[in-house]
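For reference, the structure is listed below as structure tokens.
The complex appears here minus one protein chain, its other protein chains still in place.
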Amino acid sequence: MMRTVDKEVDVRGAALLCAVVLATAAGVFAGGRTEGESNSTKDRAGPAPFAERVREMSWDEVVAEAAGQEVFFYMWGGSESINEFVQGYVGERLEQRYEIRLNMVPVSDAGEIVNKVLGERQAGRSQDGSVDIMWINGENFRTMREADLLFGPYAAKLPNLELVDISEPVIRFDFGYPVEGYESPYGGAQFVMVYDRDRFDSPPETIDELLAWARDNPGRFTYPAPPDFNGSAFVRHVFYHVAGGSEEFQRPFDQELFDEVAPPTWDLLNELEPHLWRSGETYPETRTRLQRLFVDGQVDFDMDYNPRYAANLIQDGRYPQSARTFVFEEGTIANTHYLAIPFNASAKAAAMVVANFMLEPETQLEKTKTEVWGDPTVLSMEKLPEGERRRFEELPRSEAVLEPQVLQEHRLPEPRADWIEAIEEGWRENVLQQ
Amino acid sequence: MLGPAVVVPAALFVGGLVLGLAQSFNYFPVVGMNDFSLDAYGEVISRAGFLRSLALTVLVSGVTTGVTLVLGFLTALTLRRRLFARRALLFVYQLPLTMPYLVVAVGMMMLVDQSGLLARVLYHLGIITEPAQFPALVHDDRGVAIILVYVWKQVPFIGLIALAVLQSIGADYEQLARSLGATRFQTLRHILLPLVAPALVPASIIIFAFTFGSFEVPLLLGKSFPSMLSVFAYRLYTDADLAVRPQAMAAGMFIALCVLSLVYVYRRAARHALGAARS
Partner (left out) sequence: MTGERMLHRAVVAGILVAVVLPFLPIGLWSVGHRWFFPQLFPAELSVRGWSYLVSPQSRVLPALLNSVVIAAVVTLINVVLGVPAGRVLGTARFGMRGGIELLILAPLIVPGIAVIMGIQVVFIRIGLADTRAGVILAHLLPTLPYMILVMKGVFANYDHNYEQQARSLGARPGQVFAYVTLPSVFPGVVVGALFVFLVSWSQYVLTLMVGGGRVTTLPVLLFSFAGSGDHALTAVLSLVFVLPAVAVLAASARYLTGRSAALSGLGGR
């Protein structure tokens, strides 16, 4: 270090530098050509991969194999209460009961997880994937199924699945796409609207009434712009409303039908636009922003997929105490959230144990508590033993949350994922950009 | 020889750049694209929103640079005087330099949002009666909140440079001009400004280039359509459709090209400035 640097040495050093840099670049480049061809040599040695053995294994054997594994749970991380529930409650019990170490990995958009697994498949990483289990839905599930990115079918192996009524359409189909055991359910969602009881006594009860209300109260209503999940759901409700029903949209995408229903929908929304907040010149980009508009008194309605979220927000001091929820007479869209395991998960046994644990009545109960998450249970009340059922029924329910009965009676199914894409695209072209 | 040890980050950098470049030329074996073409560049430029994003980016960068120059120069004029608690004042003045951008963005958002602190103050002063009457500065078409963040952060940067120059100039020229009858404004415009300008030109190019390629603040405070160019590229990159990845890379390369040209201009301006300073 102390030697004075010699010109010759430096020319060589510089050449070395450039050579290394070029070699790296070449290596990075060349690596591209061998993508997709590689097979891990780990496959050849040791026991057969879990995916092959699991069919013959008993549940106890799965649990035994899962002991000591580390699970990376990728999920939407936008809510700290959910994150705390997963990392805290679930994580601790998994450790105590099954010796499984849970690592929650939050993402801001489930699409990122799909991208990640897809990227790994294409980089030839067929083992030791970074994702072990993930929370996905609808379009993302379909993408992964069609690209053959999932491990399964595994759901039938979970003992707790018996507590779920898998014949119910909202469970059997994930946005119209058959689940077929490649996902296991763990929570429910139902779209609700929110209003402030201090501002007016009773909210509009149908979509027509809501639209009329918006016209009578210019600037006091808006909805998040699709592709925000909640905004997209709202547009779907209008779409169903115009179509007069939801059954046709359970079937694969039909351009003719779409061309019949879509234009009147856009007309309706375009008519509505000048009466919206900021005269419809701009829409809040996310539900989060709509929430802010609502609490700050700029608009009078909020909307969310979690029917119990309002109670949670009131408790956290992020909603006025007079906030209340309601659903439309014609019903609101409900769906289920699921867990799925990628093809290259490194801890598949543990992932299955996690999925099963999520269906444990105790876990489902905890999850439904307002102060924890407030996520509706996916368990069927009829299949639960008397004692468990009573505990669910006796859960304190804030005034801001509707009775499960009411929610159940006003349920609409989600359309198939391809309809959603068309609706979102159509909205962007025909309503946003007008 | 420490070259090799330092080579590693350089190699990573080059690797990332080369890979990005290759993908921008449609070389993306992962989705089956195996031949080189400039298609992605054409596609991304003609993509809806690209030109608007470019325009917005130029606007935000330009306004930021301009406002920062003015405010930096003016504050330097004050700071060069012998003031009460000058050291403490200088400390406060430089605080923005080390503040992380994300925190500044969060604070600005809470401040100038339509229902933010400023709006509430105006409400209490009776100037507005509801949030909608306060201008939309966050998530808006012109990136005002973004500009505010960058100006807040960069003014001390320009100010310190101007201050250093003003201090090295000393008071002589000014006093001479005043004694010959020049007004303060004339002194400012014809003496001080030309002396400080050469040092500020390269700095302002840096600010413009930096704002042009910046990413985090627009991601948090900007609208998604139109967005600033770097956010535009990022959204393409995270798009579920992998086929648009080359377009994302093309957009990134475009940004890099713009910034690099600006840096080239900077180097020439800096050389010129040094030449002028020596004379």
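Just so it is clear, A and B label the chains in written order, and each chain counts residues from 1 on its own.
The rule we apply is simple: a contact is a pair of C-beta atoms (placed from the backbone, for glycine too) under 8 Å apart; a residue touches a chain by one contact, two chains touch by 3 or more.
Predicted model, so just to flag it, every value in this text is computed and none were measured.
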| item | value |
| --- | --- |
| Options B:Val44, B:Val63, B:Met108 or B:Val244, residue touching the unrepresented chain | B:Met108 |
| Residue of A:Ser130, A:Ser380 or A:Ser398 in touch with the missing chain, whole complex considered | A:Ser130 |
| Chain not shown, touching residues in chain B | 2-3, 5-6, 8-10, 12-21, 23, 74-75, 78, 81, 83, 87, 89-111, 115-117, 119-121, 123-124, 131, 152, 164, 167, 184, 202, 209, 212-216, 219-220, 230, 233-234, 237, 248-249, 252-253, 255-256, 259-260, 263, 270, 274 |
| Interface with the undisplayed chain - residues on chain A | 1-2, 4-5, 7, 10-11, 14-15, 17-18, 21, 28, 31, 72, 74, 77-80, 83-84, 87-88, 103, 105-108, 112, 116, 119, 123, 130, 286, 288-289, 291-292, 295-298, 316-318, 320-321 |
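The criterion applied here is as follows: only the chains that are shown with their structure count from here on.
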| item | value |
| --- | --- |
| Euclidean distance of C-alpha centroids - chain A vs chain B, Å | 36 |
| Parts of chain A lying in touch with chain B, wherever the complex brings them together | 9, 13-14, 16-17, 20-21, 24-25, 28-29, 32-33, 35-36, 109, 111-112, 114-115, 118-119, 122-123, 143, 219, 277-278, 282, 285, 289, 292-293, 296-298 |
| Of chain B, residues touching chain A in the complex | 1, 3-4, 7, 10-12, 14-15, 18-19, 22, 27, 29-31, 113-115, 130-132, 136, 139, 223-224, 238, 240, 242 |
